[in-house]
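This report concerns only the one structure given below.
The other protein chains are all here in position, but one chain of the complex has been omitted.
Lettered A and B in written order, each chain numbered from 1.
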Amino acid sequence: MDFIENIGRTVLDTFRATRDVMALLFETLYWLVMGPFKKKFSKREGIFTQMAYAGVDSVIIAFFVSFFTGVVIAMQSAYQLQRFGANIYVAPMVAISIARELGPVLTSLVVAGRVGAAITAELGTMKVSEQIEALDTMALNPIRFLVVPRFLALLIMLPCLVMFSDLMGIMGGFLVGVFNLRLNPYRYITFSFQFMVWKDVWTGLVKSAVFAMIITMVGCYMGLKTKGGAEGVGKSTTASVVTSFILIILFDSILTCVFYFFNT
Amino acid sequence: MEKEVVIKASNVKKKFGDRAILNGISLEIYRGETFVIMGGSGCGKSTFLRHVIGALKPDSGSIHLLGKDISKLNEDDLDKVKKRIGMCFQSSALFDSMTVGENVALALKEHTKLDKSVIDIVVKMKLEMVGLRGFEDLMPSQLSGGMRKRVGLARAIAMDPEIVFYDEPTAGLDPIVAGVIDKLIIDLSKKLAITSVVVTHDMKSVFSIADRVAMLYEGKVLEVGTPAEIKASKNAMVQQFVNGSPDGPIRFFQQKDDYIEQLLK
Partner (left out) sequence: MAVKTEQKNGLAVCHVEGEIDINTAPDIKKAFDKLIGKKEPRVVINLAKVTYVDSSGLATLVEILKNMRSYGGKMKLSNMSPKIKSLFEITKLEKLFDIAVSEEDAISKFV
């Protein structure tokens, strides 16, 4: 019976958490849209700081991951394609799998680990040290003041980051193609872009925008519901990263299905 | 002269789960006085404070703060009331990512159209009042506990509030710094005619700052009166608390007879 009880409890908890995260998302969107009308702008400087932290500071690690992913994909696909003498198909293979799938997903996972964790840790610390309550008694809505700038910053920066990561990944593949597989550089490039269509890029960017929302919403939700001192902050941070990872993979599958079946 | 009531709680009740924290608290606090709410840990005094500032809503009963029933206000109107009060937190609750000056300036920057240069002057004036002028550019992490409390106080009075709430202002401070904080509370309420509501269990500070005292026990008001009245109280529980004696009607140990049985279980 314990087993069934546990399943029931987990399902209920998940359901409750989902509802709360959706409520947080709606409130964030409310302040995002209504804030300017109520003359309560989110601080521009706040958004820029967040953009710098979430975007610019993530560049190196995101590039590192994407570049070597490009290298690895090029080698792995060359291993197969060489047997058919179809080496040149390495080019579109790398470009398309990076743009559609690996660029957005891997970059988002990196950002979830870096920025999502930092958001939870910061908001969690603020929660346990009464700072969130202090904001509230100063008539400053914590969602408008803390969540909206982070939400907006990552929503803008993650797609940008993904775009540059895509280019880095393609470059990684290019280097393998040119130096290892001895392909003509010019042909490699033209072949890549001949097969890649606009849709490959925008589906990747749509994905990354969804992932950005997941990372900030999960990060802020876990941070704001933190309880129990420093230990609680640690627990929330771990939970935030794990949940973000799971949701990113889950939504990636859902979105891929959608794009696959509604092939316009 | 008729005393103006600024806070009026009527029969406030609150439960967390099955545990009743507030069992019907009724209190009136007048303009300009320093009102101390005292009681042991877990008697509900901090929870009551959270209700008065609008952070928690009562299950039943009502709270009027500056003439408004705060459990019935919408968010915008509640914000208007909140701008007229200030709160000093037990842990100071300074914003770690901002300097001392930015902490004090935040509410002014967000809620008023004052120029930055004017706000800077207000910040200097408020920090001077708590004796910390020249500390504007330090980060909260560079300050000692007592200094953080004082910055928290400067932040609480930044908007010239009508009421300032203090949650355990002297907890965790050495006696001298605690004395300094007590003196600041008296100074601010007398000089600026601010109503102060202090939640504490520090008996020394209760008798040095209070105009009136309320003693809470198990979510109920045991007694309200001036410090002298409280000292002379006939209520055994109040006496026990004032004198800090472990023996009396308030039990701190669970006196159960099954101790031996539990050991052998």
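Note that a residue touches a chain if its C-beta (ideal position, glycine included) is under 8 Å from a C-beta of that chain, and two chains touch if they have at least 3 such contacts.
Keep in mind that this is a model prediction, so the values were computed, not measured.
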Contact set (omitted chain vs shown chains) is B
Sole residue of B:70, B:143 or B:159 that reaches the chain not shown, by the stated touch rule: B:159
Residue among B:45, B:82, B:126 or B:148 touching the omitted chain: B:126
Mind pulling the chain B residues that touch the left-out chain? 108, 111-115, 117-119, 121-122, 125-126, 128-129, 159-160, 191-192
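Everything below uses one rule, namely that only the chains that are shown with their structure count from here on.
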Using Cα averages as centroids, what's the distance between chain A and chain B in whole Å? 43
Okay, in this complex, where on chain B does chain A touch? 53-55, 75, 78-80, 82-83, 85-87, 89-91, 93-97, 106-107, 110-111
Within the complex, chain B is touched by chain A residues 122, 125-126, 129-131, 133-134, 136-141
